[in-house]
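Only one protein chain is missing; all other protein chains are in place.
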Amino acid sequence: MEKKHKIKGLIAAAFANYDQVGNIDLDGIPAMTEHLVRQGLRGIFICGTNGEGPSLSTAERMAVAERYIKAIDGRILSFVHVGHSSIAEAKRLAAHAESIGADYISAVSAFYFKPSSVENLVDAMAAIAAAAPNTPFYYYHIPAVTGLQIDMLHFLALAEQKIPTFHGIKYTAATLHEYQACLQYKEGKYDILFGYDELLLPALAVGATGAIGSTYNYAAPLYLEVIRRFEAGAHEAARNLHFEAVEMVQLLVKYGPIPVQRAIMKKIGLDLGQPRLPLTLLDEDNEQQLMTELEQSKFLDHVALYQ
Amino acid sequence: MEKKHKIKGLIAAAFANYDQVGNIDLDGIPAMTEHLVRQGLRGIFICGTNGEGPSLSTAERMAVAERYIKAIDGRILSFVHVGHSSIAEAKRLAAHAESIGADYISAVSAFYFKPSSVENLVDAMAAIAAAAPNTPFYYYHIPAVTGLQIDMLHFLALAEQKIPTFHGIKYTAATLHEYQACLQYKEGKYDILFGYDELLLPALAVGATGAIGSTYNYAAPLYLEVIRRFEAGAHEAARNLHFEAVEMVQLLVKYGPIPVQRAIMKKIGLDLGQPRLPLTLLDEDNEQQLMTELEQSKFLDHVALYQ
Amino acid sequence: MEKKHKIKGLIAAAFANYDQVGNIDLDGIPAMTEHLVRQGLRGIFICGTNGEGPSLSTAERMAVAERYIKAIDGRILSFVHVGHSSIAEAKRLAAHAESIGADYISAVSAFYFKPSSVENLVDAMAAIAAAAPNTPFYYYHIPAVTGLQIDMLHFLALAEQKIPTFHGIKYTAATLHEYQACLQYKEGKYDILFGYDELLLPALAVGATGAIGSTYNYAAPLYLEVIRRFEAGAHEAARNLHFEAVEMVQLLVKYGPIPVQRAIMKKIGLDLGQPRLPLTLLDEDNEQQLMTELEQSKFLDHVALYQ
Partner (left out) sequence: MEKKHKIKGLIAAAFANYDQVGNIDLDGIPAMTEHLVRQGLRGIFICGTNGEGPSLSTAERMAVAERYIKAIDGRILSFVHVGHSSIAEAKRLAAHAESIGADYISAVSAFYFKPSSVENLVDAMAAIAAAAPNTPFYYYHIPAVTGLQIDMLHFLALAEQKIPTFHGIKYTAATLHEYQACLQYKEGKYDILFGYDELLLPALAVGATGAIGSTYNYAAPLYLEVIRRFEAGAHEAARNLHFEAVEMVQLLVKYGPIPVQRAIMKKIGLDLGQPRLPLTLLDEDNEQQLMTELEQSKFLDHVALYQ
């Protein structure tokens, strides 16, 4: 299990793509993968929130993971999300991910019954991780979705003892002081990937070196330039470029993240189809209005500048 | 599809039962069923919250439903809960439930991605219900678990139009004014089963005639006597007996509903094994203390009085 | 100061009334009081949530309380709400209420800084109650407004020890099992007045005998008839009449409780003026639509039937 300790760079949380009748479009995965590799990404996070993992059947999740890993062909890193409301299904997904050569697995907490304590959460994650004993494990922390308010420093201290393959956290929360404390836990023993795209610049200030997110599917070059500017100490220039992303995120707030991002992907030539219920796209009027605002924002032209 | 319009009586939300290594104990289901039939119940709600449906694999859920329906053998009603974070899996479970002769199906909302509107929720429920086109459908409303705050009167108005098999709601919330309004919607067009055991007596006052809950697994006779007293206008006597149940629920608050109820089931001879993570039992000390409090409460002796 | 241990009947949570320039309209209080006495109420709750106590200055609250107590002139009971974000101001209000002859005082928890424990809450309430050492004290429990989730049984056990003048709770929450447990605490040692009007009927089933609420300002006769029917065991008749109130409350949900209730008061001849910011009335269009719906609902005609 050789693994670079800390992942540097951006990882795309790949979108689910469906065909016209709502089945998973496995044949679209190779083109998507090529696009992501070309964007300069360091890896692909498969079947996560953005990939609608929890809306897919177990069989569909396995098929998607296989196709991505095959398409990636070792060029960049693969992360397979195996979180499920049923730990039993999560274990099956974990074992499968290992069997197909995933570089990493990751799991969100059970989300119907919610862990009542950090001990309980770690026990559940340990059970999942044990089903893929040779694959490093990231806990996926996303309290805005799971509703779980658990102290991540306490989690680290227990995961360290109880999960032999524990590698780090996909940290999707705005609490950057806790994020910094996790990054500096035992002098940086674990890899804490940042998951809140519109906070990437401030996360860099507290030490982020790797990040996973949905906007990296189409705006990775812009964010990579933000990173370059920040590292060079060009704070104002970094800020102004980051602001382009922050402004675009206001569109996501206005129209919903799923419709906006699927519209952007379509504009760059990757038609993902309709998301699965309970997610939906916009009605025709709102879709039209969104398209007009997207044109006006010139966000994508801007992204293209940094390709 | 002959179905009595309104279900009168109590329905047990059956507990999951596991063997010593944590597998579903299918062979324990017949004895459980006999116990429930003897308690005077009107039906069994299978693979719901209490039955840890969301913690089981799809295959396990199908096996459990089959075994219960076979054991019930038409003597009382069967409700199969098919809710899942994946609508695709929920549809498979619904079709399967119909194929094995379930009297009713029911589904909770998707709970990872949450419906953004009542329209969206109804569309998702319609998709599930359509997979079992000959089986009446109950929406399972449990906002404390799903976090979903949706107006149930608005839901009724849309479900009426969009779900041909719509039969009612399993209503698990303390908002009895909304519950009453649902009961009286179009002069009682739908069956609104009440799901909050410790509020059964006040729910009777606003018109409840049927209820689904976990405590009915072991205390149905006591609740049936509460109903008899209330109907006879013996309000104080009804209240005093209902208070026995309310007091017992304070134990559930203190020790957690899962450990307390599994301990009670064990005391009455039905060993359910360990629940599945993230649910857990108590540590030894707390277990001992709970047992002492259970002995002192004489709740079960009291229940036995009404058998 | 006659003090029956348990208060039977309905208490109106009086509305704040303002003149045309937004000052408190003290001269409107006598007419309001006569109206409330005529409605068959047992008492008036002054400067509570409905009376916009927290929006008034301390001087205004004192003036309002004085005027009400003078207008009531011992005919029915007076409750002065003295809760404030500042315990120092609450103590001044409590001492003043005692000096003007209030029958009871009541206080909500501090609501900027929130008590961190039940002990802390009881200490704060004890400090306020001690400023009116000869006036019985009700704690005002309204978690939907204060955000405070505190176990009321635990509260009772501590208040019993630490607040010599402790008399009971104004309980404004839908958790009727806890409400029942409070009513039956030490065989009914304390008076637990119910504060959620649209749940009055179910609250009767668990033992409510007294209630405080806003709709009793104009619909007390209807509720008194609900009580009579319930006590006579005429459950269906009680339910159907209670449903009139439940349906009216749907208007409150649709248009906001403040605009609807102030519109109703105006229709029955008591113009309360504009509420104080951040509360507001409706814009003209919505006001018109509300008035149309109020006419159609015939709720007030119905109320008049039971006068």
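Each chain carries a letter (A, B and C) given by its place in the written order, and its residues are counted from 1.
What we mean here is this: a contact is a pair of C-beta atoms (placed from the backbone, for glycine too) under 8 Å apart; a residue touches a chain by one contact, two chains touch by 3 or more.
Not measured: the values here are computed from a predicted model.
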Left-out chain, listing which of the shown chains it touches: A, C
Among C:Asp19, C:Asp123 or C:Glu160, the residue in touch with the chain that has been omitted: C:Asp123
Residue, one of C:Ala110, C:Leu201 or C:Ala238, that touches the chain absent here: C:Ala110
Which residue of C:Gly74, C:Pro133 or C:Gly147 touches the chain not shown here: C:Gly147
Residues of subunit C (touch criterion as defined above) contacting the omitted chain: 49, 52, 54-58, 60, 84-89, 92, 109-116, 120-121, 123-124, 127, 145, 147, 256, 276-280
Chain not shown, touching residues in subunit A: 151, 153, 174-177, 180-181, 184, 198-199, 201-207, 230-233, 235, 238-239, 242-243, 246-247, 249-250, 253
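Quick note on the criterion: only the chains that are shown with their structure count from here on.
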Topology of the chain contact graph, where touching chains are joined (line, ring, star, complete, other): line
Chain closest to the middle, measuring from C-alpha centroids that were averaged per chain: B
Copy-to-copy rotation for subunit B and subunit C - C-alpha atoms, rounded to a multiple of 5°: 180
Distance between chain centroids, defined by C-alpha means - subunit A, subunit C (Å): 50
Contacts with 2+ other chains: residues of subunit B: none
